[in-house]
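Single-structure report; data block below.
All protein chains of the complex are present and in place, except for one that has been dropped.
Think of it as A, B and C in the order they're written, each chain with its own count starting at 1.
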């Protein structure tokens, strides 16, 4: 039974209006965006809002954009709310919550014509020249547009322009509300000013008809144990809801047939962390780096995991001096039989190239979680990119096997992280699990993970001997290329291993014949992995399996592709999507077959040079007919992808198609 | 006029005998091999011998094989002597000079049936089990062969076996000769024992009829200024020549129509070093690593170079704490306008991945000389390999341009090293010059380098301003992608640069539009390089340009391919060889056209996974019909390649052909 | 010639770049930036002959804000880039700047090895106890048992003592300043730039955002000036070994002080060690005359004018004299 309060308005009416637009949304959803200076709690408040929505039974998927800066530069979060799970954020928004002028400038253009812009009274008429953090390029563009429209170069001009498009602008008297709050709490205004974003959220929540109770529940969970903060914000919510009544309420309505089943609300880093814990990871060394750090921090804070029998068996998660130490320490730990990993991003991974080769040469089961961010060099530390694929594939001098997995959504981060250890131990070789920043910071509702599905395969471990301790062959030549693995400290045995070319005994050898055998042994393991790993673990096919129109992708673009696929299907366009999971050893035969039956074929990637497509050409001897790329540091959305796909399908598109959005 | 003494015997008679063999040598040549424990002066004495031969007007090409060890393990040198320049060593040998039993064991199998084995009396009957450094695998193989032939598991058995094949074995009473020498010099025997290898060389020189004077001249040049050593060895030579008269002299004869024109005798590292000096390199930072160190050591010892006007302008060559420091210091130096470089090998290059990306992002003209050695990991530090190509191409996270050049012979090392700086400065991007260990240690006679051919192009440098100093745009957006480059310390200007994504001013920017422009700008430079660099600098075509049978290769295999090509042509087989020089930007169109007209096409590489062939597939959408690979850590020879090519041409070969030699 | 040396008066303002600064309000970094501008003005550094290199971290952004050559390098590598530029163009005034994570954790190898080189540059390390830009993880300067508000758990390793490490590593000028004492810090920067050899300046830099332990308040009473204490930091050029050892010991003892009393000012200036350039000149006198940034010499048609003949000579195979 749905209580009256819990009927949310609007998306259905949006849908009606969207029908006339180019892009038809296949799923009812509402996009809410909040922006503001970094350090002002935007992210936390957006998570709180998302949690409140989720607790109402809705599905949410949230995007986070922020600068590589601690305080002051612009950041924003999107929360897309829907009854049926969406896989992707939206570039346009329905409700924009701001309390600084810069946010208004950056995002008012992204509002749908039926959307709402909430802004602070103080920001209603600010000259664009007075906003120091506004990028010069953006300021110039906005000013040009304003003067073309005969409007002043101010936020007022922008608001007017938006209104001309149909956007409803709502001015919020934050200072007055804060004063009221201070009064009620018997505090000075400055002491309550931190609640400003709570006010903003609450007003927008009220506007879309979210029950006050829902918001309060999320508030309490977010600030668990922080009584004072909860109390203050509680009052703020009350004031906000009160104020919202003066505005036109319930502007949007979502027909609610949400989830009652329990779900998790978490992001990519948390999902990976849980997967590692599930797999029994014993050791992770890391060096802080965006956007990888969050995973390790999450693990550090929760390392005391228990088994179902109650034994503590948490991993040791250690911040070390640099990435060289991180990867090599993890290798050292792996030699003892601990499931070991490290997590990093591009610059750190660059420093790991030598250590990766050592692990390859020594057949060490080692997991590396690689969170891609905008490169090259320091690049764009907090923006997304898929520019490390070919580097990951070739990192480290010389030729040695490695396995590369790419995760495409928040849920698979968990299962992939867990399985990475199996691959690593089974084939005794490093495994790189690749994510990208977009996925990392995607916060999403997902079904609770099925821990029972995590079965552990430790590969061939040498049996412990009952005899007098003795040296054993670490690199025995076997038909499969896999040598049963002794562990350092394993009772009854010791062994040698080395990054130098070696004999079966792990002793230096430069004999040409042995060299050939060892090269062949190592290469053979990769061939074995290619043969053994089932197709279902190599790639996923979505949509209409028999369709010719085929969209290939990897990583976080999966979400955009799947949502777009749904929308294509809504429009009666048959298509299928192929999401690559195992990038190395490359599933050449399967991809070749798919390419053969694809027409047109499209590759969707978040990078400049279409790296996966290069790999297709190299490995499957054929690339896609069309590329859809984005390399602005921002993720691809279904919204932007759909028209592109439509035009490709219609035969109107060229080979290389770049998605651009100047307002992200 | 040729003096009687200077007529060398034998190759012509060899040729007669070879005619019946599978492989017909197209050029008269004689292969001389000397082996012995590391640290016993083998390399020096072989160089001395080569110098003596060269001074006689012959062409020489020498190969060096040694273990990653300082003293004791086996090493050997080949000197191939010919009247017309050869480009490649030989795996078989005509004369084998040994003075330890291990060398005998390792190489007696490689002697031609008409060859000579010189060995010490003490080594004539040594049990194979008593040679600690003999690889177990080799010992087992030899023992198996011996027992199959019913011979004892001793050097005597091996000598007998060789004799059965026709090999002439010559026992040298070294101890007696040393005693005589000590007597003559009035010294104790121990004090002269270091001349043993001089004795060995001199005897073999006498055997092939080299004039004593020639050897003495080389001796003096080698030990310039070391009076005592010269005197001792002088006597040794006399004794050796004397002794040789008791043996059958002048067994080999080369008809001499050698060079009178002056040439250089030098190896790959020296050639690169000279090229860098010619280009006006100002700064090289490095960290010692085999086989790259020799180049830097050579430069360090000769840094005080002068201009023709007499100014000293030697480079600063500096050993630093690690490879991270090496590449980044070189980048720092390059910012000031110094032509800057670093030289390294695989493990060091792995550590440079991050610095490479910084240079790419900051558009720094930086030259990296990459000496490939056996990988992965520490691998085989003193053996050859071409396993770093795809790594060099993708090293560093994110996407940025780089230029990769591969040098194919000792002479081009010079010109390539010099031109690398031009490319680097013209396209403001890192340039990687790739060599491999085989080339590095190839000692060869080459025409004296033409310094006048080294013209210098510094690319677009910002004009110095006469005004008040002012900040300038480092990364101005231009049509070509190239921004005129200001230098740090250039009067009148200062500028910012950064590894973070940036504006034209080198200031941090995360603006999506600017990001796209900068990615496009950097990528554009590579496209420009691809368009501007003439085809002649991209690849070389040798042999019969119109032939369909096409052999592709890169790096030091060039020598083997060219010699094999000559031999194919001698046998009436039409073929052409395509040697790739510019590996990135990849000359896709040219290669595609060549592949189109190739039948069969063959790729020759010294690695496991045929990396250049992968690049062909990826860039030219087509690979070769056949692969000929070698990955034992030893270089490919024409001798081994020829039968393979013949069988490919005859349609008898499969796709993947691995060259193996268990006795290298 | 647009050389800044022609300009007679440059004020601190001339060194301020027209760039938005994105450090947190109240961050110690602002004070350091002010001190740098002032010191540059005092020294009248030519803006076109000066380059500031930054590592990666909040601290590493400093070069953007100064109106001199500015190079934002890589995490932990700032000393390498700076040294390369200084070696190639010795006329440049070079300052390298990095955080305590940058210099003592990932960059520790360069920190230690740069001391050995005694190259004439200044290295400023911003000690805020945390990794600012990555959100407040412990830097190596944080002490065992300490836990800032940004950390989930307390530090369980010993801390690193930058002053002691610099002294042991061979830095010939070693001092500590405080970010909020701009005048004293300015003087230290001036003195460091005047020192010939590698100068190390640690700056205690409160990070109000993440480090709630070492705040302005915390430092308040603890800081004292070594010079106020009659401390003698100078080792003159010809000091005997025993006295040298004595001063090093004293410097290390002062470096060990922390807690009730935290010394600032100059710990050590060692003039007894030769600087790198003079050493190099001994080995390769040509470098002193023509620095690496000027080694390219061509004629009008762009042909290289480097004379390789002497080198060819040693590698040449002379045609045998007996051969015609």
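Just so we're on the same page, a contact is a pair of C-beta atoms (placed from the backbone, for glycine too) under 8 Å apart; a residue touches a chain by one contact, two chains touch by 3 or more.
Computed from a predicted structure; not experimentally measured.
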| item | value |
| --- | --- |
| Displayed chains contacting the withheld chain | A, B, C |
| Of A:465, A:569, A:592 or A:647, the residue in touch with the unshown chain | A:465 |
| Which residue of A:500, A:612 or A:659 touches the chain not shown here | A:500 |
| Selected residue (touches chain absent from view) among B:322, B:520 or B:540 | B:322 |
| Contact with the hidden chain (one of A:85, A:206, A:239 or A:278) | A:278 |
| Residues in chain A touching the chain absent from view | 1, 3, 6, 51, 54-57, 213-214, 217, 258-266, 270, 274, 277-283, 285, 302-309, 311-316, 318, 320-322, 324-325, 328-340, 354-355, 358, 418, 445, 448-449, 451-452, 454-458, 464-471, 487-500, 506-508 |
| Hidden partner chain, residues of chain C it touches | 104-113, 115-118, 140, 144, 153-154, 156-161, 164-165, 168-170, 245, 248-249, 252-253, 256, 273-274, 276, 279-280, 282-283 |
| Interface residues of chain B (partner: the chain not displayed) | 39, 67-73, 132-133, 287-290, 293, 297, 300-301, 319, 321-323, 347, 377-378 |
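Following the convention adopted for this analysis, only the chains that are shown with their structure count from here on.
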| item | value |
| --- | --- |
| Chain pair with the higher count of C-beta pairs in contact (B-C, A-C) | B-C |
| Contacts with 2+ other chains: residues of chain A | 67-68, 347, 377-378 |
| Residues within chain C bordering two or more other chains | 72, 74 |
